[in-house]
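Every protein chain except one is present and positioned as in the full complex.
Labels run A, B and C following the written order; every chain starts at residue 1.
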Amino acid sequence: MKLQRPGRLSRPPHPVLFELLYEPHFLEQRRHALPELLRIDAAHVVMLAEAALLPLAVAAELLAENRELAARSEAGEPVLAPPASHRGLYLVYERHLIDRLGAKVGGAAHLARSRNDLNAAITRMRLRRELIDLLNDDLALLGTTAALAAAQRDTLMCSFTHLQPAQPSSFGHYLTAVLCELTRSAEWLAGSLGLVNASPLGAAAGAGTSLHIDRGQVARLLGFRRVLANAADAVASRDYAVHVLAGLAMAGTTLSRLAVDLQGWASHAYGFLGWPDDLVSTSSIMPQKRNAFVLENIRGQAVQAAGALVCSLTGLKNTPFGNSVEVSSEVTAHLWPALAATSRALRLMRLLLAEVVVHRERMRAFTATGQVTMSALADLLATRHQLPFRTAHEAVAHLAQELGEGAMPAAGVVLPRLQRILATLCSPPPALEEAELAAALDPDTCMRAARYGGGPAPAAVQEQLRALGRRRRRLRARVQGAQEMLRLADRRLAAAVAAVRGRQRAAG
Amino acid sequence: MKLQRPGRLSRPPHPVLFELLYEPHFLEQRRHALPELLRIDAAHVVMLAEAALLPLAVAAELLAENRELAARSEAGEPVLAPPASHRGLYLVYERHLIDRLGAKVGGAAHLARSRNDLNAAITRMRLRRELIDLLNDDLALLGTTAALAAAQRDTLMCSFTHLQPAQPSSFGHYLTAVLCELTRSAEWLAGSLGLVNASPLGAAAGAGTSLHIDRGQVARLLGFRRVLANAADAVASRDYAVHVLAGLAMAGTTLSRLAVDLQGWASHAYGFLGWPDDLVSTSSIMPQKRNAFVLENIRGQAVQAAGALVCSLTGLKNTPFGNSVEVSSEVTAHLWPALAATSRALRLMRLLLAEVVVHRERMRAFTATGQVTMSALADLLATRHQLPFRTAHEAVAHLAQELGEGAMPAAGVVLPRLQRILATLCSPPPALEEAELAAALDPDTCMRAARYGGGPAPAAVQEQLRALGRRRRRLRARVQGAQEMLRLADRRLAAAVAAVRGRQRAAG
Amino acid sequence: MKLQRPGRLSRPPHPVLFELLYEPHFLEQRRHALPELLRIDAAHVVMLAEAALLPLAVAAELLAENRELAARSEAGEPVLAPPASHRGLYLVYERHLIDRLGAKVGGAAHLARSRNDLNAAITRMRLRRELIDLLNDDLALLGTTAALAAAQRDTLMCSFTHLQPAQPSSFGHYLTAVLCELTRSAEWLAGSLGLVNASPLGAAAGAGTSLHIDRGQVARLLGFRRVLANAADAVASRDYAVHVLAGLAMAGTTLSRLAVDLQGWASHAYGFLGWPDDLVSTSSIMPQKRNAFVLENIRGQAVQAAGALVCSLTGLKNTPFGNSVEVSSEVTAHLWPALAATSRALRLMRLLLAEVVVHRERMRAFTATGQVTMSALADLLATRHQLPFRTAHEAVAHLAQELGEGAMPAAGVVLPRLQRILATLCSPPPALEEAELAAALDPDTCMRAARYGGGPAPAAVQEQLRALGRRRRRLRARVQGAQEMLRLADRRLAAAVAAVRGRQRAAG
Partner (left out) sequence: MKLQRPGRLSRPPHPVLFELLYEPHFLEQRRHALPELLRIDAAHVVMLAEAALLPLAVAAELLAENRELAARSEAGEPVLAPPASHRGLYLVYERHLIDRLGAKVGGAAHLARSRNDLNAAITRMRLRRELIDLLNDDLALLGTTAALAAAQRDTLMCSFTHLQPAQPSSFGHYLTAVLCELTRSAEWLAGSLGLVNASPLGAAAGAGTSLHIDRGQVARLLGFRRVLANAADAVASRDYAVHVLAGLAMAGTTLSRLAVDLQGWASHAYGFLGWPDDLVSTSSIMPQKRNAFVLENIRGQAVQAAGALVCSLTGLKNTPFGNSVEVSSEVTAHLWPALAATSRALRLMRLLLAEVVVHRERMRAFTATGQVTMSALADLLATRHQLPFRTAHEAVAHLAQELGEGAMPAAGVVLPRLQRILATLCSPPPALEEAELAAALDPDTCMRAARYGGGPAPAAVQEQLRALGRRRRRLRARVQGAQEMLRLADRRLAAAVAAVRGRQRAAG
């Protein structure tokens, strides 16, 4: 097992190290890192051959073995059996090459590279794929939310501030508001993709190389958008992890807020919302129960990115600005569970929004009892009857206090009481008409009138949704563009490999 | 004190509330929020007048008082004395207007607005200013770092991985790497500015209004770049706080890494760096001490944004997506100390980089003892003498082990030992020449040869710095553009106020 | 200004350092640190004199000046004017001594000590006082909660799980549950006090001393419970900060949960709770509003300790285990705002619980509609009529579904429907009596019957509260004991100072 004692080291890793550090990650690495490592290795060998840094024959042999492994790995075959002891995937791979192709060929490709830039590249390649998947989950949620918001744009529901009924609004208006914030975090994460998709390859151990390599070619063959200009930055920096995790944490935070509102409105006290049996749970002891428990799972999953963010910030704090395991492996390990948890939260929320049953009549009935048109009444006094707003507000406050809880009486009942209050505050008091009072007291009329200031009038909400739709389409185009770029790079890599092997056959 | 019992409330706030919630913030609010409130109020009144929602005469009176307060406040006068009890700055301001102009005029402006959108706007306006200030501190640091990196681009220093000497590099190459990450976080924060600078005004309590207001005009008069389309989003969302704080936390994390390296290199064991007496401390008990303690303050200040970020994420978690004190006041309160701490860290680091004394000879001497040219030697064997890299690596590893610690012997001494090792690994062994060996063993030669892969060759570093300089200039232009936009808006607002007052004088 | 250039340093601190690091803290230090520094200095000088390490005459002069400063400082006089430039409180104090007493006396006391152990001691002394204050706020909240729980122990209210009505319980039972968790965090923080109150003095710069000092005597004169055995630990460790902040964060988390429930129950949808006008707010635009906004402030304040905890953990991470500013000053700086915020949250919550108005009839009415006695009905079938519980549960689930929402019909109406369902599930079906059914369906009867398993039966709650009361008394005794210990130490110190001065007068 010579290679497991590479260079100066006379012994394989201590059994405890192997048990705690190497063994537990091998299978996950083989699944997630190996396909990217094989891509990188192929692109690197192609480039070395074209730069005349590696003999064509050696390159062709390496590429043949590489592509065979890639094909078998893609087919789900468990290539690269882990030895009894080892020091990680890369060295197992190189050992495999030497075993298969001999030391002369198998050990020839490690020019102008190091595990430092390899690992940096693998992490970025895995992350860009997982981020694209997550953005697709996110886009699905955005689409479902937008559709529901549009469908509910004239479903009367009061708005709430400080948990208290505030003003006439609609369920669609509320959903559109949440959609605004969700759209922004999706845009944030799409921006992260740009940070992530840059190539560290060629940086080697962090000090570059004196060999005349072509970093741009390698980057193109692997679908990277650019090359990281400074070699030490390329191996030492993981700031993109913080950018991604903070974006995920923000998305999760919005989901937690949405989930809290939905669960409240689905509870017995409100009864606004419900779900079919396959989306609720009951109790093993309380037979009457229908719990919207999935909203609690969503919140639980959604906070995981916040913890991972703290791990990454704490993990990076006070580390030397150079390559280290603490930065390269430990910090980035927090990305995967956070992506998975956020993806679960996004998918669960999409499902709940797709299947929600809206009890409009309950929303309407609740809205009728909350005195939510008092602002509209004050507006009426201020704009049609020229009271200063503060005086109008005070008059209506007295009225609200007098009326107390319960359903709003008819305009004909309210009118004389209001006039009496107005008479104590201004002289002469304005003379209201019953019709205008009735209009001001009707929540539905008020909701439809709120056309300005980003209000809930259905046409206004429609307009807000239209603009969000345009942003969503741009976002989708970006994500699809990124996916396409990876597909294209794979084709480009295949062609480049074929070209090298072809040249060798022609030469041979 | 009628207004302190607004609307339905018959009593001023409980003394404990006043002591704990209202009183402590009044002076800070008057200093930081009042100037923005006065701008907003003026823009709002101008708009109401032009939309014929407020009589011209009322508007003119309100604007006269507003501008007088603004002028006195700008002159540093402590306008708006706090009453014995109150419920916050806005109500004290409105009370002041009513006291001065009478209820008819003083209470007239609160149309189509609420403390919800006012506070949302004030926070964004304060934040955009403080963010601009911070970005200017950040740009100053970037500039100083770039200048130092350029000046030190041929100062030989080995790179380090896992704290061990790695390869020949330069102090300038290291600084350029750090500059890359610092530039990215500055770009992140400049992006935050775009998120922050959007107007919530017109959203009122979160459900918009039926009054035909002109949100765009108000936004233009206040220097906002756009209007937030949905009223509930406008008052409920504070995701920009997370975006800003995460960007600050990232910048702080990079500073902590830089500070750790600098302090290590300034310590007795390395002696690479030093500072003049006015930037170090001694000990009250150990007379020999010269401590680069400021780097510890930098690290301490730099982590504050991470804590504030956690406060903001935790603070937002599970809150209703609507207006609440928990979101609007409590979450955003974490921004200001985090901005101040990060600004301190940036300024202190800039100062240290501006004043650092670099002991090049110590760097060079240290580099000579670390066997840092072993990769170059392996490269030589691989590329000029056609050994597979892995075999070359193994040969050099044996050599390194034989040579042991201490300064590298001359090429003439190394040559026969290496040949002997090579003979055990390949037959026939390659025949090295002393001159090429000497070149490979010389750290300075190696550093200058590392022209590829983002390496430290001085011309390569120069090129890296040139690209970073372009990004820095774009960043500076963005920040200056934002500043200019605010100045322009102030002029626009002054003109609009003058126009209303002029029309009133013409009409009167 | 000789002392500002102590030892090797030829210059005062750089103006930027002075502006950012020294000047901003001086006034706070003078207020919070100086009183403790003066105590420490007095105890140290007494000990040095008794150990014959300082001439009696010198000690007496130093103590005279020290006690005069202490008296003036306690009287609120701003002693120790800050010079134009300085390097922190301790050096300003020593400079003052030298100016007043001459170099021979004023500079004599700094034997076997360093700013490292001095600062470590000052932080612990300030913290133990603030922690005692906070525990007193906490005890006040515990007492108020216990009193309210006792008063509400037969106020019928359903319990909730997943936000849905669950089973008959009482408001007092709920409050007792919260009180359990609050009691545990108070006990945690009382435990922190034990960690904090240990003396680092004598550790000097972290390597102790060869002078035969008496650490135990100094600790006794200052009210410390023990001495930290290892000098390096004494100056390097700040783990107690994490212990305190985590305890505060836990207390705050419980408050956030209580606040969420209270706000929900005070909202229009429930109407269970209310507060007088001086504890709610209204809206500047919505005249009907009565917002229990203080609960939002409580939640906002309560999360601050979580952020400070992250600051302290991140701040300590990867710091050398030795004295540094990063650890000694920066990490502990997060304690004070977190203590203040948590104290605010505790005081506000106590106030709200003391003043809450409980609408029992609303709780009772709500409970009547939630089918919350369905478990009791299943229990009846299982225990009196020998159905397996799972079958009983299924029968009752069908019943609940049939009955649908709204108030529970009378037992006479329910009986035949239940019998019909039972007939489909078991043969022969059990024969229920109307009376036992009526008892099972009555929430109040059920609540009073739940005497086991920690249930809400009033006598059971009384017993739970009695046990909590015992713990609360033990806690109060601990806190008072700690306070008394500090008072005693001050008297002991005064006596020891008097003794030294007396001996000097006798000798002189």
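Just so we're on the same page, a residue touches a chain if its C-beta (ideal position, glycine included) is under 8 Å from a C-beta of that chain, and two chains touch if they have at least 3 such contacts.
As the structure is a computational prediction, the values presented were derived from the model and not from experiment.
**Q** Could you tell me which of the visible chains the hidden chain touches?
**A** When the entire complex is considered, the left-out chain reaches A, B, C.
**Q** Of B:Trp188, B:Phe224, B:Phe293 or B:Phe321, which one is in contact with the hidden chain?
**A** With B:Trp188, B:Phe224, B:Phe293 or B:Phe321 as choices, the missing chain is touched by B:Phe293.
**Q** Just name the one of C:Thr155, C:Asn197, C:Thr319 or C:Ser343 that touches the chain not displayed here.
**A** Once the missing chain is taken into account, the touching residue is C:Thr319.
**Q** Using the touch definition from the top, which of A:Phe293, A:Phe321 or A:Phe389 touches the missing chain?
**A** Checking each option in A:Phe293, A:Phe321 or A:Phe389, the one touching the absent chain turns out to be A:Phe293.
**Q** Which one touches the absent chain: A:Ser210, A:Ser283 or A:Gln504?
**A** In the complete complex, the chain left out is touched by residue A:Ser283.
**Q** Identify the residue among C:Gln29, C:Gln167 or C:Gln301 that touches the chain left out of the display.
**A** Counting the whole complex, the residue in contact with the absent chain is C:Gln167.
**Q** Touching the hidden chain in the complete assembly: which of C:Gly208, C:Gly271, C:Pro337 or C:Gly469 does that?
**A** C:Gly208
**Q** Can you name the residues of chain A that touch the chain not displayed here?
**A** Those residues of chain A that touch the unshown chain are 5-14, 16-17, 20-21, 87, 90-91, 94, 110, 113-116, 204-205, 260, 276-290, 293-294, 296-297, 299-301, 303-304, 306-311, 314-315, 318, 324-326, 329-331, 333-334, 344, 347-348, 351, 355.
**Q** Could you please point out the chain C residues that touch the chain left off the display?
**A** On the chain C side, contact with the omitted chain comes from 3, 6-8, 53, 94, 98, 103-112, 116-117, 159-163, 166-169, 173-174, 176-178, 180-181, 184-185, 188, 191, 195, 202-213, 215, 227-237, 239, 242-243, 246, 249-250, 253-254, 256-261, 264, 299, 303, 306, 309-310, 313-314, 316-325, 375-376, 379, 382-383, 388-391, 393-394, 397-398, 400-401, 446, 449-457, 460-461, 463-464, 467-468.
**Q** Residue by residue, what part of chain B touches the chain that was omitted?
**A** On the chain B side, contact with the omitted chain comes from 161-167, 263-264, 266-271, 281-293, 296, 310, 313-314, 317-319, 366, 369-372, 374-375, 377-378, 393-394, 396-397, 399-400, 405.
In the analysis below, only the chains that are shown with their structure count from here on.
**Q** Regarding the chain B and chain C pair, does the interface count as same (over half of residue numbers shared) or different (under half shared)?
**A** Counting shared over all numbers used gives more than one half: same.
**Q** Using mean CA coordinates as chain centres, what's the gap between chain A and chain B in Å?
**A** Chain centres of chain A and chain B, defined by C-alpha means, are spaced 24 Å apart.
**Q** Of all residues in chain A, which are in touch with two or more distinct other chains?
**A** Within chain A, the residues that touch at least two other chains are 161-163, 166-167, 264, 310, 313-314, 317-319, 375, 393-394, 397, 400.
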